[in-house]
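One structure, pasted below without further comment.
As you look at this complex, bear in mind that one protein chain is not there, while each of the others sits in place.
Labels run A, B, C and D following the written order; every chain starts at residue 1.
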Amino acid sequence: VEIEYWQYVFDSRVQAMDQLIKNFEAANPDITVKHTTFPYADYQTRVVAAKVAGQGPDVVQLFYGWLDNFVSGELIQPLDPAVFPTAEIESDFFPIVSAMKRGDSYYGLPTAVRSLALFYNKALFEEAGIANPPSNLEELLAAAEATVKRDGGGNIISEGITMDMAGQDHHWWREALIRQNGGVPYDAEGNVAYNDAAGAAALKFYTDLQTEQKVGLVGFMDEGQAAFRAGLAAMTIDGTFRLGAFESNPFEWGVVELPADANGVRSNYSSYFANAIGASAQGEEKIAAEKFLAYISSPEAMEVWLDIVGELPARRDVALTETNLNDPIKGPFLKGLEYAHTTKFYDEAAQRQTAIDMVNRVLLEGQSVEDSLAQAAAAEQAIIDAATK
Amino acid sequence: MTSSELAANRRDIRPGRIIIWTLLVIGGLIMITPLLFMFSTSLKTAGQVYDLRLIPASPTFANYVKVLGDGRFMQWFFNSTFIAVTVTLSNVFFDSLVGYTLAKFEFRGRYFIFLAILSTLMIPTEMLVIPWYLMSSQLGWIDSYWGIMFPGMMTAFGTFLMKQFFEGVPNDFLEAARVDGLNEFTIWWKIAMPMVVPAISALAIFTFLGNWTAFFWPLIVTTSKELYTLPVGISSFSAESSIQWELIMTGAAIGTIPTLVVFLLLQRYIVRGVMLAGLKG
Amino acid sequence: MASATAKQGAGSTRFWDRLNMSTKRVIWAWTFLALPILFYAAIRFYPTFTAFWLSLTDWDLLRPANFIGFANYQKMFADPVFWKVFQNTFLYLLVGTPVSLIISFVIAYYLDRVRFMHGFIRALYFLPFLTTAAAMGWVWRWFYQPLPIGVINGFLSTIGMEQQPFLRSTLQALPSILVPAIWAGLGFQIIIFMAGIRAIPSTFYEAAKIDGLGDWAILRKITVPLLKPTTVFLVVFSSIGFLRIFDQVYNMTSNDPGGPLNATKPIVLMIYQTAFSSYQMGYAAAQTVVLFTILLVVSLLQLYVLREKK
Amino acid sequence: MAKIELQGLVKEYGKSRAVHGIDLTIEDGEFVVFVGPSGCGKSTTLRMIAGLEDISGGVLKIGDEVVNQREPKQRNIAMVFQNYAIYPHMTVGQNIGFGLYTSKLSKAEKQKRIAETGAILGLEKLLDRRPAALSGGQRQRVAIGRAMVRDPVAFLFDEPLSNLDAQLRAQMRMEIKSLHRRLGTTIVYVTHDQVEAMTMADKIVVMKDGHILQVGTPTDLYEHPLDVFTARFIGSPSMNLVPATIEGGTLSLADAKWAGGALPNTNGKVLVGVRPHDLVVTDDAGQGLSATGTVVAVEPLGSETLVHLQLAGETVVATAPGRVVPAIGSTVSVAAEVGSLYLFDAATEKALGRA
Partner (left out) sequence: MAKIELQGLVKEYGKSRAVHGIDLTIEDGEFVVFVGPSGCGKSTTLRMIAGLEDISGGVLKIGDEVVNQREPKQRNIAMVFQNYAIYPHMTVGQNIGFGLYTSKLSKAEKQKRIAETGAILGLEKLLDRRPAALSGGQRQRVAIGRAMVRDPVAFLFDEPLSNLDAQLRAQMRMEIKSLHRRLGTTIVYVTHDQVEAMTMADKIVVMKDGHILQVGTPTDLYEHPLDVFTARFIGSPSMNLVPATIEGGTLSLADAKWAGGALPNTNGKVLVGVRPHDLVVTDDAGQGLSATGTVVAVEPLGSETLVHLQLAGETVVATAPGRVVPAIGSTVSVAAEVGSLYLFDAATEKALGRA
């Protein structure tokens, strides 16, 4: 039988998957896997459009935040507990895998997971005379202040830390900064809970980077990662998936865990792309699809993935090996996984937009932190309400 | 004699003219600055992309080698060419035929049909994409050349342009051919068409450009990489995490070069073609 | 099919031969039009009606559509983002159309008189028309960057002026998008204007000169009025273009689509996001219906205002 | 070779009638010229014959066959248009050869025919040129060549010379005429230039407002016009007309006197017509008409001088020999011989006879 596998285009992911498919086909000569990829920006559109046309894939990759959409749109089917025992999943994988659970059923399994960390430019640190990368927020501010460069007119020409809500900063704010200020982003029912002092303090900390400390500038070099790559930012917060892109940076850089707060509390955000079985797979194809899914979430596949893509294995025992934990690059990310949270998104793009707008209102329109926060909370709650009604 | 020849007849070159000429040239150079940056970036390495000097520190063709070396790129290039050429031919054929019929035949409903076709200019394409997609999937056109091409096979703009031109062709030519025994189709094809060659080249160029750069619909309707058009392919260089600008610019540069060459070769016809149309609102 | 029947048969009393000439011509005309009519009906009109129908449903691509009356429209008119977008769309139209037409006319007017290297200069102005908005959006984005890499800000700081936020400002973002949009379409408009100017017989100018008019008076009294058909064409087409602006906005603000706090978001981008990011097809269809209405009303209004007064 | 018959031919455009049922027989080999003012229906009639317009009523026969419903190509007629309608994208040879489009001749035979036709029209050297590189007269010849090459039963010409300048027009007039003499094919020719009509026609058809007013040889029409319209239309400069009355066998004109000559038997108001060439400036008034008037304009043509003078409130044109140029404002005497007057009923404008 032939089954179809869909994911988005990213060179190393495609390469890794080709490798996995080759291995899989060697082991299962009666199954061929057709590997189809789309540009990231249009990936969802394509999956949805294909479903409308009734031509969906058998195994499909999806961001965990899209799950509700995919389930309610009947794009994917629940995993058969006979093939993928629930207990086993919950014991072998990192707990964030529970984001794939709806009711009693799991809808997909990740090969790899990702978390956030603080990247820093060793050359700029050295130049500023800082020996160690920051381990808490206070040190972060100090390091940023020390490394930022301004011209005669006070314009930043090299950032202390990048500011990019459209990138990973909204996760940092939501899952790390709020919690470090003593709040929670969402309550148990999944409703917005950050419209309080903790949320405001977190937002203030973030916007102050530009307005008070003047160590960062939203829109500087267009994207935070671009500024960092160009050597024009000393620090940036980003995910595992950026490792590949930073590999070619023409300077030395390092990674540390996200800074702790004054009390040493740490938090992180973790996410992943899972693989699920398409709603249209039935009979023979479904069996083949299950076999394939089992293979690509096996420890062997995770090793391959770690090798080629650099993403962290989703199974604890594969991930948390001694060598991995001591790796200067992988280590901080893996440690982050231990205390990471996973936001339950209903409409990831729209929810991120509320965070972007919230910061913009403060920075561009001079709205007070509290008002802006309240407005963002209301907007996000509306999105959640619309999705859950 | 046209007004420009008239102007040329004035032998005295006044300082005003030199100033105007200089201003025009400066304006023109400003116009192409973004293009220059496109070419310049395509000659840079990933690390230099953010260095906005126009002349790259160490120009390299590595990006071109990389882009062109990828067999898929040549495939996309072929796809774009094939699609743009086919759609252009179709437009030249059908838009002319319809324009001719509306210009030269008298029958009830002619004006209504003209208005109906013209009114499609006001329908935003965005409105049609979903129904098109549904239609394609029901008819099995998804992921095929035909699927990419069918929405553009005829356009109201082309029909309008050609109608204007054909109205300028004297009836005597058509009647002479009728007396010579040609049927209506041959009259159109053998007599009327050759008389509007400038219009056809203008139409062809506009259609070609429009389809060569088409992005949104090809993106929706193709699934396999082998069928991507150039712009879709170029944008697939951008991935979730890091955008490879130097490659995008290289792709864009390669994509622009053919249209550039075609335009430079045919710009006289465009101008003349549009000119003869005498666009009467 | 008619070409077959049109072939002269042996028996000259065949049906085709008994028709009179105008009937034959009508048959020819409909034969020529048959395929195109089918095409326009199926590819343009039918989908349009589908869109009208969808705007009354809650279709989200995934679940079957339910008729919900005018709920989408109510939702839209109650949405402040929609009104912001509505306002932006008209700003694009009301600033973009006149500015681009005036610039292109001025350039065309003077370019027409230039003989030396005429083709070369004309090509300079036309080249941007050949580019894709996606690629050029990037270049423009970088032009607008803050220091140290932004070309424009770099220029401003060398002449001692303050830095401008451009795309990062709720006020400047929209004009900053308009510039590349005008830039990209300028070449086309210049060529059309030049064609129009050249179509004016030179004796009109000569007669006016003999009547004692100066260059400015000739421009006002002769060139501009006689250029009216061209102007009408360009006004209508460029208005449609600005009302449907998308590529530039989408590509220049891809991090925060529609600019900071929707400062640059036009209606087409809203439709795109509603349809392909939120999958609210019914809602998106309602927005397309509004766009369609705007296009129709604006075009008809322009044609009416600029009509040939007999 | 064929006779063309028009029986009650009618053409209607919507509700308006352009041709009001005309009857005419054009004999095989005849050269018939339609003349008349603009909009009188000449072209429409020609185009009905050609098969380019539907016939709204009546019968059209070519060579005894009713051809009302036939397509142009089935009628085997050829037509030459005012603006020549030669295709700019083809060479002269190709243009001429286009007349053979539907013919079943072999390629070689077609080439031969093209060469022959080119030779007859003196276009041998131009066969490979494009029309843009031809003069007006040459273009006209190419158009005729395209018509000739097919050996049609009749040629139709619609104002073929009106785009040419005076000298070329005179020359082409001769050429068409001699072509007709050589080929002997029926020719129907439309013009509003009476000189062309007079010099070329075997038979002139005068049309007005969709009606035929008179049919006849050029001399016929010149000498015996049936009404004022034809009288004024034929002959250049136009016939002078002055109001007069006939009472009991005497003709009285203001400012003029009539001596001798029999008058038509009528009473009442008439119009007296006299051609400028018959009204000569002279001092010795003999028999016939004599008058004196004030010169208002003179047009010396070299061989003769046209003298415009005021007579009975009308401006009439008289002729004087080329070397005589009367001063403007002077008074001159003019005279017309007996037999040179045309009399018309003032009310109906119908001819009453000569005097």
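To be clear about the criterion, a residue touches a chain if its C-beta (ideal position, glycine included) is under 8 Å from a C-beta of that chain, and two chains touch if they have at least 3 such contacts.
Since this is a predicted model, take the numbers as computed values, not measurements.
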item: Touching residue (missing chain; options C:A78, C:I159 or C:I210); value: C:I210
item: Option from D:E12, D:D54, D:D193 or D:E349 whose C-beta touches the chain left out; value: D:D193
item: Given D:G57, D:P243, D:P300 or D:P326, the one touching the chain that is not displayed; value: D:P300
item: On chain D, residues whose C-beta touches the chain left out of the figure; value: 38, 162, 165-167, 170, 173-174, 177-178, 181, 192-193, 195, 198-199, 218-219, 222-223, 234-237, 275, 277-278, 297, 299-304, 306, 308, 322-323, 325, 328
item: Absent-chain interface as seen on chain C, which is shown; value: 201, 203-204, 206-213, 217, 221-222, 225-226, 228, 310
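By our rule, only the chains that are shown with their structure count from here on.
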item: Higher-contact pair (C-beta pairs counted), A-B versus C-D; value: A-B
item: Chain at maximum distance from chain A, centres defined as averaged CA atoms; value: D
item: Gap in Å, rounded to a whole number, between the CA centres of chain B and chain A; value: 41
item: Separation of mean Cα positions, chain D and chain C [Å, integer]; value: 56
item: Where chain B and chain D are represented by their mean Cα positions, the distance between them in whole Å; value: 54
item: Set of chain C residues in contact with two or more other chains; value: 22, 142, 149
item: Where chain B touches two or more other chains at once, by residue number; value: 50-51, 235
item: Touching chain combinations (by label order); value: A-B, A-C, B-C, B-D, C-D
